[in-house]
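Next up is a structure, given as structure tokens.
Up next is chain A:
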Amino acid sequence: MDTKTFIIAAVIKIALVVFIMLTGVAYTTWLERKVIGRIQNRWGPTRVGPFGLLQPLADGIKFILKEDLLPDYVHKGLFILAPMLALVMSLISIAVIPFGETITIAGHTTALQISGMISSKGAISDINIGLLIILGVTSIGVYGVALAGWSSNSKYSLLGSLRASAQMISYELSLGLSLVGILLLSGSLSLREIVFSQSGHWIVGGHDTHIPHWFIFPQIVGFFIYLLAAYAETNRIPFDMPEAETELVAGYHTEYSSMKFAMFFMAEYVNMFTVACLASLLFFGGWHGPHLAFLPPLGQALLPVLWFALKVFFFIFLYIWIRGTLPRFRYDQLMAFGWKFLLPLAIANIIITSFIVAWRG
Partner candidate 1 sequence: MVPLSWYLILSAVLFSLGVLGFLLKRNIITIFMSIELMLNAVNLSFVAFANFWNTHLPPGQTSIIPLSGQVFVFFVMVVAAAEAAVGLAIIIAVFRTRETLNVDRVNLLKL
Partner candidate 2 sequence: MIIHQVLFIVFGFICVAGAVNLLVQRHPINSALSLVVVMASLALIYLLLGAEFVAAIQVIVYAGAIMVLFVFVIMLLNAGAEERTRGSSVALFVGVPGMIVLAGTVGWLLVHSGGQLGGVTISSSSFGETHQIARLLFKDFLLPFEITSVLILIAIMGAVVLGKREN
């Protein structure tokens, strides 16, 4: 595939993925309000459109039309930069996530991943260090939170952002360490390679158990640690002390209104998407699923994307379900949990996994 076609394909993929991602974010807010409403024995949005389906549109119009306040004593440059930084960093991590194998349109074959390439021999490759890029972008996302609170020149915002950034950098460690078990089993940092090493079935003692070769089965502890650390990274219940409404007014985004607040909001939901995509890629086999033979060829080409979407939807639903069910941790409980329980558990997981991998050859 020559350079010009590659660039055109990449631009189309970027536009499509960003559009789908932002629409997905908008409808995740609808899903959240509906599901939490039902958990709390009430309806959720019902008035705007059938089943309240146009509620995100109404919210979007509200955000655009609201007055965009710039309080007097804020540090203007950082005040405007912080939400943009948060949103841009959360969108960058979508670039390395593979949604499926390849798709062939009008004779051109392209990989279903923004940063994926097909070599002249037809082999798909992607970035060697895809997983590290996602971790790096998560680390830079902490700046959005820290600068937002500091530039707002208000006590509540500063305290909220200090707590939030301390929480995020503490749980980044457990997040990274929980993924080392996956690296030991798959042998590569590239997301496509990790999904590829989850194909087939587990073979125990010479028999083919018909259990898929997903890494959730050996790495159940790693999965548990990853999920908890990711919930803390995305500031969701039970770890959402920094932005809880009943606590520090609204934490680090107290002074933000209209579009800047909407950007923080979108950044949080896009982070949720990234975590859900990573969980399904690393632990649940990505786009592997049963092969349905009765579909037409285009349907069969898009079937992996459907399996991937179903797994991501399951994880988003899990996020919303936990939000409706659990209370939130107090801040000192949260930090103690991250340092004194999750981190030693993640290290123990690495040690045990490496022993088993070395013993099996």
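To be clear about the criterion, a contact is a pair of C-beta atoms (placed from the backbone, for glycine too) under 8 Å apart; a residue touches a chain by one contact, two chains touch by 3 or more; residues count from 1.
A quick word on the picks: all candidates are chains of the complex that A comes from, given by their letters.
Since this is a predicted model, take the numbers as computed values, not measurements.
S.K.: Quickly now, which of 1 or 2 touches chain A in the complex? Give its number.
M.R.: My answer, from the options 1 or 2, is 2.
S.K.: Please give the residue numbers of chain A that touch candidate 2 in the complex, ascending.
M.R.: Touch list, chain A to candidate 2: 75, 78, 128-129, 132-133, 135-136, 138-140, 142-143, 146-147, 149-150, 158, 161-162, 165-166, 169, 172, 176, 189.
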